[in-house]
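One structure, as C-alpha cells, below. Some questions next.
Here the complex is missing one protein chain, while the rest keep their positions.
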Amino acid sequence: MEYNKWVANLEVGDEIEGFYILKTAQIKTSNSGKPFLAGVAADRSGAVDVKCWDYAGPLGAQDEGTVIKLRGSVTEYRGALQVILSRLRLAQADDQYNLGELVPVAPMDVDAGWRELLDMVDGLGDGDYRAVCRKVLERYGERFRSIPGGKSMHHSFVSGLLMHTLYMARIAEQLAGVYPEVVDRDLLVAGTILHDVAKCDEFVISPLGLVTEYSTKGQLLGHLVMGAQAVAEAAKELGIPEEKSILLQHMLLSHHGEPEFGAAVRPMCAEAELLSMIDLIDSRMEIYKETMEETEVGTFSKRVFALDKKIYRHK
Amino acid sequence: MEYNKWVANLEVGDEIEGFYILKTAQIKTSNSGKPFLAGVAADRSGAVDVKCWDYAGPLGAQDEGTVIKLRGSVTEYRGALQVILSRLRLAQADDQYNLGELVPVAPMDVDAGWRELLDMVDGLGDGDYRAVCRKVLERYGERFRSIPGGKSMHHSFVSGLLMHTLYMARIAEQLAGVYPEVVDRDLLVAGTILHDVAKCDEFVISPLGLVTEYSTKGQLLGHLVMGAQAVAEAAKELGIPEEKSILLQHMLLSHHGEPEFGAAVRPMCAEAELLSMIDLIDSRMEIYKETMEETEVGTFSKRVFALDKKIYRHK
Amino acid sequence: MEYNKWVANLEVGDEIEGFYILKTAQIKTSNSGKPFLAGVAADRSGAVDVKCWDYAGPLGAQDEGTVIKLRGSVTEYRGALQVILSRLRLAQADDQYNLGELVPVAPMDVDAGWRELLDMVDGLGDGDYRAVCRKVLERYGERFRSIPGGKSMHHSFVSGLLMHTLYMARIAEQLAGVYPEVVDRDLLVAGTILHDVAKCDEFVISPLGLVTEYSTKGQLLGHLVMGAQAVAEAAKELGIPEEKSILLQHMLLSHHGEPEFGAAVRPMCAEAELLSMIDLIDSRMEIYKETMEETEVGTFSKRVFALDKKIYRHK
Amino acid sequence: MEYNKWVANLEVGDEIEGFYILKTAQIKTSNSGKPFLAGVAADRSGAVDVKCWDYAGPLGAQDEGTVIKLRGSVTEYRGALQVILSRLRLAQADDQYNLGELVPVAPMDVDAGWRELLDMVDGLGDGDYRAVCRKVLERYGERFRSIPGGKSMHHSFVSGLLMHTLYMARIAEQLAGVYPEVVDRDLLVAGTILHDVAKCDEFVISPLGLVTEYSTKGQLLGHLVMGAQAVAEAAKELGIPEEKSILLQHMLLSHHGEPEFGAAVRPMCAEAELLSMIDLIDSRMEIYKETMEETEVGTFSKRVFALDKKIYRHK
Amino acid sequence: MEYNKWVANLEVGDEIEGFYILKTAQIKTSNSGKPFLAGVAADRSGAVDVKCWDYAGPLGAQDEGTVIKLRGSVTEYRGALQVILSRLRLAQADDQYNLGELVPVAPMDVDAGWRELLDMVDGLGDGDYRAVCRKVLERYGERFRSIPGGKSMHHSFVSGLLMHTLYMARIAEQLAGVYPEVVDRDLLVAGTILHDVAKCDEFVISPLGLVTEYSTKGQLLGHLVMGAQAVAEAAKELGIPEEKSILLQHMLLSHHGEPEFGAAVRPMCAEAELLSMIDLIDSRMEIYKETMEETEVGTFSKRVFALDKKIYRHK
Partner (left out) sequence: MEYNKWVANLEVGDEIEGFYILKTAQIKTSNSGKPFLAGVAADRSGAVDVKCWDYAGPLGAQDEGTVIKLRGSVTEYRGALQVILSRLRLAQADDQYNLGELVPVAPMDVDAGWRELLDMVDGLGDGDYRAVCRKVLERYGERFRSIPGGKSMHHSFVSGLLMHTLYMARIAEQLAGVYPEVVDRDLLVAGTILHDVAKCDEFVISPLGLVTEYSTKGQLLGHLVMGAQAVAEAAKELGIPEEKSILLQHMLLSHHGEPEFGAAVRPMCAEAELLSMIDLIDSRMEIYKETMEETEVGTFSKRVFALDKKIYRHK
C-alpha cells in the first residue's frame, strides 16, 4: 500500500491510499442494474479515472471539486489507467493532508514575485501611470495575486496570472532598454502589468483556486474591454491627462495583436505592438515548457492544441 | 454665364459664377516659374478640379473647407473636367447663398426623424433600457442628430447618422415582431438606437458639418468600445441591474458581427446577432442607392469599393 | 408504467410503454456470444438509445424509419439515458397512436401558412413574376408544402421549408417598404418565395416525411442551379421578357451570398443582396430559437455547430 | 518613312505611316484652350499612345474600335512611347491593308484545329455524350470557333477559345490513357470540349472579333451555369439518360475547381476533378508563354497579375 | 475453419486460422482483474480488431509489426468486427506463408516500372540533368524503388513512391510535348523523377516495408529541402553549370505549389509550375481510385479526409 502517491507516478498493479481532489463524479447504473460511481481524481501532478462498483453514495456529483480520501487498485481500461476504489469518503476537519500537493501552484516564490511586481510599479518614473497601476492593483489585489492565468492552455495553476505578468514585465523592461528612442518604458511596463488584470472578473474561480469556467460578464464583454474600463475609471478618478488614459486603454484593448485573436483594435503604437509580442512569447514559452515536461528528450510531443503542431524536445 | 450651376451638371464650355465650398487649395509654381492656385471646389451635388493661373493669393491652403465665390470656364484635362478660374474670393457676411445647396444633407425630414427616434425611446416598455437611452442621447443629443454616418463609404452627409439609426430602428421593430419568442424587443431597439452613438466622439467634424478625419481617441479605442463605456457609465449612474447593462454593452461591442469586421466580441445573443445583420442591411442598401444614382438603368456600375464588386441597375 | 411518455421527459428509473420511431437498429453479438439489438428510438420531442438483450429478431436494420411499439426500463450508460427493452414489435394496422406525436412538425398552422404564401403570390403586381411563381409552385406544390427545410441544422421538421419561406417572405415585404427607391418589391418577394424551391429535388424524403440524405442530382448540381433551371424553363414556356427571367435566376443562384457559402454567383442587384441577408436572418433566428429551448435562462448553450460559438439565453 | 511598322518595333525618332486600330480616342482642350486628340492605336503586335495637336475632329470617341490610317513621329512622354500624329483618317473601302495584321489571332491553323476538335467529337465512343456535343456545338458553332478565350488574361485573341479547348482536349485524351480504371474517357473529353462553350453568350464581341466586355446575362448567371443549362436542354431534347446529363452538367458547373475561383459546385467525380486541373494547366502555360515572350532569357518578368508573382525565363 | 481468409472478406461467425501481421498489441487487465490481449491484425486487404481473453503473454507490444499465426472466431463489437482468438504465436522459420499476401504492394510490375524510370533517365537529352539524376538515384536507389509514397493518404504501399513517380514522369513527357515552346522537357522530366526522392530520408520504414512515422530530420527539415540539398551536392560534385543546379533545386523546393501546402518557395518557371500540378493530378487520381474501390457504383463515398469532400462513383 502506498500513501498519497503522485498520480503522475501510478502504475498498473499499485495499491494506493490517500487524499485527492474529486474533479468529477457521477452515480450510474450498470447493465446488470447495479449502481456505481465513475469519476476523476487528481493531485497537482495529474488526473486519473476512478470507479467504485456497487456504490450508491453518499458521495456524488455534488462533491465535485472537493478533497476526498480514497483507497483502491490501479488497473488499465481502454489504454488508460483506472483506479478501482474499495473505499472513499470526504476529507474531514482533522485529516492530515497538504492542500499544496493537491492543487497545482505556480513554480515560483509567489510572495517574492508579488513584491517584485509592486516594486516595478513603484519604479515607474511617470507618476500618472504609477498612480493608475496602484489604483487598479488595489482594486483587484488579492485576486490578481492568486488566480490562474487561464483554464487549461497555459499557466492554469494557482498564481499563474501573477507569474505570467511578472515574466512579461521583466521582458518589457529588457526590451525598453533595447529600443529607448522608440519606446516609452513607463507606458510599456504599466500596460504589461495591467494587460490581463480583468481576468479576475472574466474567470469563475473554484474554492480550490482554479478556473472552472468563464463568467457571463467575461464572455459577453471580454477581459480586454473590462480591463480598459477599469483603467478609464481609475484614470478619471485620479484626473490624469486624457491622452495617457487613452494610451493605456489602447494597450489593453489591442494586446491580442490581431482581431482574429481577439484584439478589439489593432496595436497602433510601439508599446502596444511590443506588448502583444511579449504576451505571445511568454504564452508560447510556457506551453513549450509544459509540453516538454511530458515529452522525452529526442522525441516529438503529441500535437499541441494551442500551437496546432508537434514540438521537438532536444534538451 | 450660369449662376450657382450644380457641379454635377457642368459641361465643357460652360461659363459659371457662384458660391462653392473650397475643399482643397494649394499655391504652386509652374515650370515657367509663375505661381498658380490648384484645388477642388464642390457643392452638394459633387466636386470638380479648379485652377487659377498667375495667382499667388490671398486664398490658399488655410481656406480649405470654407465657402468661396468664383467665376470661371469649364475645360477638360486628362479626361476630367477642370474649371479655369478668372476670379475667386472668400464668401462674405452679406453674400446671398444657400448653405444647404453646398453641403450634402440626409434626404429626409430631419426634425421628423429625430422626433420619431425619441418616440421610439419613449415607447420602450423596459424602464431601464429607456432610461439608459435617454441619458446617453442627452449626452450626445445635438451631435447625434447632425453628424454624418461616415467619412465617405455611405451616409457621409449631414444627419447621416440619424438617418442610418432611424432606418435600422424601424427594421428592428419589424423583426422583433417576426420573432417574438426569440427576441427581447426593448433590448433590440435600445441597442440599435445606441449602436453608433460614439461616432460623435470618433469623428472630427468640420465647420460645415462633414467628417474630415478620425479623432485620436476614435482611432485608438474605436466607437464600439467608447459606446460601451458610455452605456456602462449611464447604467451605473442610473443603478440599473448589471445584466441589462452588460447586455446593452455587448450589443454595441459586437455590432460589427465578426472580429475581422471590427467586432470586439462576437454576437452571443439573438438581439446582438440581429443588430449586426440590420446594420449590414442598411449600410448595403444605402450603398446600392448611392451607386444606382450614378448608374444608368440596364447597365452595371463601376466596381464599388465597399462591396468589392460591380452592381446592376435594372430599375 | 407510463404510456407514450415524451422522450424529452424520460428519467432514470422510468418504466415505459408506447409507440416510437425506430430511427436505427442493429443486431449484434455480445462478448459472451449472445445476440442483442442496439438502436435508437425517437418521438417528436427527442431521441434515446435502446438495447434489447438476448434478441435476435425479427426486427433489425431493415425496419429503420418505421414505427414500433416497445416496453422497457430507463437506465443510464456512459452519461446518457438508455432504455433496456423487454418487448418490441412493429406497429400494426389497428394500433392506436398519433403519428403527429412521433414526427416533428413545424410549430405553425400549416394550412394557413400555405394560403398566406399563395396570397402573396396572388398579390404580386408584376404579372410576369406572378406567373412564374405560380407555374413553379404548381410543379412542386405538395412537396414544397410538406418537406423539411433541411436535414439537421435548422427547420428539419415536416413543413419546415414552408415555414422558413413564409417567414422570409414576410420580412421581404417589410424591407421592400423601407427601401422603396432601391428595391423592386415584386422581384424581391418572388425571388424569396422561390429561392429554396429546388430543395424538393435535392433532398431524399423518408416515408415519415423527414430528410434522410441528399439525392445524387442534388449533390452534383445543388438546389441553387436546379432552382434557376426550373425558373428558366417556366419563364421560357410563359414567354416572359428575358431580363426578368435572368434577374429571377440570378436571385436563386446568388442567395447564399458568397461563393464560400455556396453561391454560384455573388449578388449583384439590391434584391439579391437583400434575399441573401434575409435568408441568413431567418436561419440564424431559428437556430437561436432551437438552441434556446435547450438552454436554461441565465446560462450559455453548448457550442452550436452551425454558428461556431456558444450563445447566451437571457430571457 | 516606314509603312505599317509593327507597334512592337517602334522606336523614338521613327517616322511612320499606315493602318492601325483606333482603340481609344478623345477630343480634349489644352491649357492654352486649343482642341487636340488623345488616344491609343494598336496592331496585333501591341498598342501605343497617340496625340494629334490642334485637332477638333472629325474622328473621335465614336470611332473607337475601327481601323484608321495615320502618319506621325514617335516620341517619348513620361517614359512611354507616344506618336505625334500629323495626319489621320478612317480606313476606306478601297484601302489596301491586312486585317489579320491588326487583330491578334490564335497562333495555330484554325481550320485544322476546328476539324481536329470535330473529329474528337466523332471519336467519342459513347453515343449519348457524342450527340450532346454535336447538338451544343451546332448551336454555338461559328462563334465557338472564332471568339477569344477571354478579355485580357490569356488567349484574348481571335479563336482563342478554340485553341484553349483544343489543347485541353488533347491533354484530356492523354490523361484518360494514364488512368483508365479511374476515368471515363468519353465523359472527360466531352466535358472538356463543352466546358467553356457558354463564353459565347458571356462575352460581348466587337466587330473586330475581340472581347470588349461581359454581357448582362453573362455577369448575372456566369458561363458555368449557362453552359450547364445548354447541356440540360440538349440532353432533354435528345432523351439521353438523366445520369449522363447530370454528370456532364456537373463537369461544367465545377470546372473552376473551388467556389472561390467561381465553381458553382466542387468537383465530385474523377473526370470533373481532372477537368478543373487541365483547365488550370492550359491557362497557366499560356500565361507563361505570353509572359516569356516579353521577358529576356536569364531575367525575371514583371509581376504577372494573373499569377500574383514574377516568373523566370531560362530558355 | 477457413485458412488465411482475406481480412476484407471476414464475416460474423467465421472460424479462421492463418498468418497475419500483428499491427498493434497490448496486454490489459479486465474489470474482473484478469489479463487479456487487445490488438489489431492485418493482411494486405485490410485490418481487424483482435482480443484474446485470459492471455498474459508471451506476445505483446514488443511484437508489433511482425507476422503471427492465429486462430479465432469472428464476432461484432460496437459495430465493428472483432476476432476472439483461441490461439496465437509468432510465425516461425519453417512456417509456410506468403509475405506478399500480408503486405500491400503497388499494383504494377515493379521491375518493369523501375526499368522504365531508368530508361527515362537515360533518355534525357541534357547530359547535366542526366548525370544528376543518375548520381542521386544511385545514392537512394534501392530505397527509392521500394518505399511507399506516404504513410496513409495515398500510395501507402510497398513501391508506392516508385509508382507515383513513374506515373508523374509519364505525364511530364506528354505535357512537354504539348507545350514545346514553353517547357524544357529535360528539366521537367528530371525534376519530376527527383521531386520526392528525399522521402527516403523523411520516412521511418518498418521491417515489413511500410511507413510507421517520420524521422526527426524529416520533420525538422522536410523532404523538399533535403532533396534540394541532395541535388546541390550531386551538382557540385559533377561540376554542372550553377543555373541548372539552381533550377533543379527550385523544382524540388517548390513542388508543393503554395507555401500553405508546404512549398519552400512558389514555382517561378513553367517546369516547376507544371510539376506541382502533375503532383496534384497523380495524388488525387490515386485517392479517387482507392476511394472508388470502397464505394459502390451509383453512390457517394464517405467524406475523404484528404479531399475534404465526398466523391461520386458512376462507373
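Think of it as A, B, C, D and E in the order they're written, each chain with its own count starting at 1.
Please note the rule applied: a residue touches a chain if its C-beta (ideal position, glycine included) is under 8 Å from a C-beta of that chain, and two chains touch if they have at least 3 such contacts.
These figures come from a predicted structure and were not determined experimentally.
J.: Since one chain is left out of the picture, which of the remaining chains does it touch in the full complex?
T.: Taking every chain of the complex into account, the missing one touches A, B, D, E.
J.: Among E:Leu221, E:Leu238 or E:Ala306, which residue is in touch with the absent chain?
T.: E:Leu221
J.: Looking beyond the chains shown, say which of B:Asn4, B:Ser156, B:Gln174 or B:Thr216 touches the absent one.
T.: Per the contact definition at the top, the residue touching the missing chain is B:Thr216.
J.: Which of A:Val103, A:Leu221 or A:Cys269 touches the chain that is not shown?
T.: Missing-chain contact among the listed residues: A:Cys269.
J.: I need the residue numbers on chain A that touch the omitted chain, in ascending order.
T.: For chain A, the residues touching the absent chain are 167, 170-171, 174-175, 178-179, 181-184, 243, 247, 266, 268-270, 273-274, 277, 280-281, 284-285, 288-289, 292, 300, 309-315.
J.: Spell out, residue by residue, where the missing chain touches chain B.
T.: Against the missing chain, chain B presents residues 26, 28-29, 31, 33, 216, 219-220.
J.: Which residue numbers on chain D touch the omitted chain?
T.: Chain D touches the missing chain through residues 12, 75-79, 84, 298, 300, 310, 312.
As a convention for this text, only the chains that are shown with their structure count from here on.
J.: If we look at chain C and chain E, which chains touch each of them?
T.: A, D
J.: If every step must land on a chain the current one touches, say how few steps get you from chain B to chain D.
T.: 1
J.: Have a look at where chain A meets chain C and say same if over half of the interface residue numbers show up on both copies, different if under half do.
T.: Copies use mostly different positions to touch.
J.: Using mean CA coordinates as chain centres, what's the chain B-chain C distance in Å?
T.: Inter-chain centre distance comes to 42 Å.
J.: Which integer distance in Å separates the CA centroid of chain B from that of chain E?
T.: Measuring from centre to centre gives 62 Å for this pair.
J.: Among the residues of chain B, which ones contact at least 2 other chains?
T.: Residues 243, 247, 268-269, 300, 310, 312.
J.: Chain pairs in touch?
T.: Contacting pairs: A-B, A-C, A-E, B-C, B-D, C-D, C-E, D-E.
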